[in-house]
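A short write-up of the structure that comes next.
Missing here: one protein chain of the complex. Every other protein chain is in place.
After this line comes subunit A, so read on.
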Amino acid sequence: MTKDELISKLKAIVKPYVQDEEALEKLSEDTDFISDLKINSANLVDVILDVEDEFDIRIENDDMEKMTNVKAAMAIVNEKLAEE
């Protein structure tokens, strides 16, 4: 999967939970889920679960700790996919 494909999959996953539509349009590696997209923290749990379902991976809580931005989410997804 290319970087762009991964970003567009993540964009589709976070879309239902985003409270700042403009920031979603500009989504990049540097986008923070909470401070930029204003995703509430309960919905961040949904994002984690949706990422697990979409990529058929399991994310431990230790990995989840840093998964608060697009860059970190991409790194963890790639790492988990590589493990399989």
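Here, a contact is a pair of C-beta atoms (placed from the backbone, for glycine too) under 8 Å apart; a residue touches a chain by one contact, two chains touch by 3 or more; residues count from 1.
Please note the rule applied: contacts and distances are computed from a predicted model.
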item	value
Missing subunit (named according to UniProt) among the choices "Phosphate import ATP-binding protein PstB 1", "Response regulator", "Urea ABC transporter, permease protein UrtC" or "4-phosphopantetheinyl transferase family protein"	"4-phosphopantetheinyl transferase family protein"
Hidden-chain contact residue, picked from the options A:L27, A:I48 or A:V77	A:I48
For subunit A, residues in touch with the removed chain	17, 19-20, 35, 38, 40-46, 48-49, 52, 61-62, 64-68
